[in-house]
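The complex appears here without one of its protein chains, the remainder shown in place.
To keep things simple, chains are lettered A and B as they appear, and every chain counts its residues starting from 1.
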Amino acid sequence: MKREHGTIRNYVIGFVLSLVFTLIPYFLAVNHLLIGLVLFITILAFALVQAGIQLLFFLHLGRERNPRWQSGFLMVTAGGLFVVTVGTSWILYHLHTNMAPTAEALQLAQDEGIAQIGDKKTGACDETYTVHTVTIKQNIANPSHIDARLCDEIVFTNDDNTSRDIAFGAPNKPVPYGGVNDLPLAKGQSQMLILNQTGTQSFHDHLNDEATGDFAVTP
Amino acid sequence: MAEALTPHQAHEEAANERATFGFWVYLMTDLLMFSILFAAYSVLHGNTLGGASPRQLFSQPVALTETLILLTSSFTNGIGMYRAREGKKNQMLVWFGITFLLGLSFLGLEIREFTKFFHEGHTLTSSGFLSSFFVLVGTHGLHITSGLLWMGTTLGFVMARGLTPGLVRKLSLLSLFWHFLDIVWIFIFTIVYLQALV
Partner (left out) sequence: MNWEHIILGNRLNMDALPHEWFTIGGTFGFILLPIAAVLLLGKIKGWKWLWGEWFTSVDPKRIGIMYMIVAGFMLLRGGLDALMLWLQQALGSSNMPGFLGVQHGYLSADHFQQIVTAHGNIMVFFVAMAFIFGLVNFIVPLQIGARDLAFPFLNTLGFWLYVAGVLMVNMFFAVGGQYAATGWLAIAPLQGKMFSPGVGVDYWIWSLQISGVGTTIAAINFIVTIIKMRAPGMSMWKLPLFTWGSLCSMCMAVAVFPLLTATLFLSFFDRYLGTHFFTIAGGGDPMLYTSMIWMWGHPEVYILVLPAFGVFGEVVSVFSRKPIASYVTAVLGMIGVSSLALSVWVHHFFTMGSGADVNAFFGLMSMVIAIPTAVLMYVWIATLYKGRIRFSVPMLWFLGFVWTFTIGGVSGVMLGIPPVDFQLHNSLFLVAHFHSNVVGGVLFGIFCGINYWFPKFAGFRLNERIGRNAFWFWIVGFSLSFIPMYILGLMGATRRLDHYDASTGWQPLYVVMLIGGLTIAIGVALQLAQILASVIERKRLADTTGDPWDGRTLEWSTASPVPEYNFTHIPTVSTRDAFWEMKKKALAKQKFEDIHAVKNTSAGVWISAFAFLAGFGFVWEITWLWVVSLAAIVISIVMKAFNEDSEYVIPAADVKKMEAERLAHKPKAPTAAEADSAEDMSVWELVKWLMAYAMEVVRTKRWRKL
């Protein structure tokens, strides 16, 4: 039998070694002898070594005649495997960390109706329930208090002859709500606000510091 | 040290070498295809959407059993191949037969695991985690199935035609394929099943 085909002894040694390298990481993991990143690196190391054992003893790697094209291609493939798996994980991890929803992202997500990206909820609502109406007439918001549930909507209508700009928070310290900084209303215009955050929030017409009110959102 | 080969033998030898090398390159492409599935699993395995997590879902003893069965079948496959090169047809049939049965049991265990998950409501379409799990492990299972089909037909032809050089070559390629499926399984066992405990 040619040298590159190996002997029965090779197969037996490879089999026994593989058994060992399978059982050790199994017991380490199942009995919680190691946990977390240390466990992950350990079991991965055992897997890589066992792959090497099988390549050596079952596939007789390295015993081919020169030039060793098969070994060469395998090494390049191993490099490719590394780039694909580690590269993908690295890029996507950074992506998810950087692109986690912020106020602006929340507004964009709400505009598109995207409730979840990957495993993270954006906080946007993908469907709305009750529609409440707040009409601003003669500088007064009516009703000035709304009790709503999460993912309801409020439609602000401007019935006055002047433009208004609904902002949230105190008149001198506006804050964004649900990613929305403000809702400009020309005379006669209406705009909708989706209530995707719980809690109480006050609103006011930022242009004139009038027409105040608040809404309470419960889950 | 080797006697000079006749032109016909040299021709066969060269053909064997090309077939082995070509199949090896194909196996490299298969590994790279699996790498995408592993990459998808790495990224998506946390997306359980509040459903079952890997730790809750997987039975480690079953995974270990599957691993040991496949490892043993890789070993018996190697012995069978050794006998085939020696020209010992009957011994080779026995060892490959054992490999076939082990492969079938592996597949059986895996199908049982999948159907159990399905009946409990954890399907392909339930979440990103489950989609990537079923596709990664399922693709490996499909490869095992193809290998068994290949094994069955080749052994059938051996019984009909005897152990011709062409059939020995086919068995050696199948052998490569089977060993490689076990190597891929090592990583599935580690990155899918054992990683659930990390």
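Everything that follows uses one rule, which is that contacts are C-beta pairs under 8 Å (C-beta built on N, C-alpha and C of every residue); 3 or more make two chains touch, one makes a residue touch a chain.
Keep in mind it's a predicted model, so treat the numbers as computed, not measured.
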Report summary line: Cross-chain touch to the chain not pictured, restricted to A:10, A:116 or A:189, is A:116
**Report entry** Option from B:62, B:101, B:124 or B:196 whose C-beta touches the chain left out
**Finding:** B:124
**Report entry** Selected from A:91, A:131 or A:186 as touching the chain missing from the view
**Finding:** A:91
Query raised in the report: Hey, which subunit A residues sit against the chain that's not shown?
Result: 69, 76-77, 80, 83-84, 87-88, 90-92, 94-95, 97-99, 114-119, 126
**Report entry** Contacts of subunit B with the absent chain, listed as residue ranges
**Finding:** 7, 11, 14, 17-18, 21-22, 25-26, 28-30, 32-37, 39-40, 43-44, 47-49, 124-125, 127-129, 131-132, 134-135, 149, 153, 157, 164, 166, 170
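Throughout what follows, only the chains that are shown with their structure count from here on.
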Requested in this report: Flag every residue of subunit A that touches subunit B in the complex, lowest number first.
Outcome: 1, 5-8, 11-12, 14-15, 18-19, 22, 25-26, 29-30, 32, 35-37, 39-40, 43-44, 46-47, 50-51, 54-55, 58-59, 69-70, 73-74, 76-77, 80-81, 84-85, 88-89, 92, 116, 118-119
Query raised in the report: Which residues of subunit B touch subunit A in the complex?
Result: 21, 24-25, 28, 31-32, 35-36, 38-39, 42-44, 46-49, 60, 64, 67-68, 71-72, 74-75, 78-79, 82, 85-86, 128, 176, 179-180, 182-183, 186-187, 189-191, 194-195, 197-198
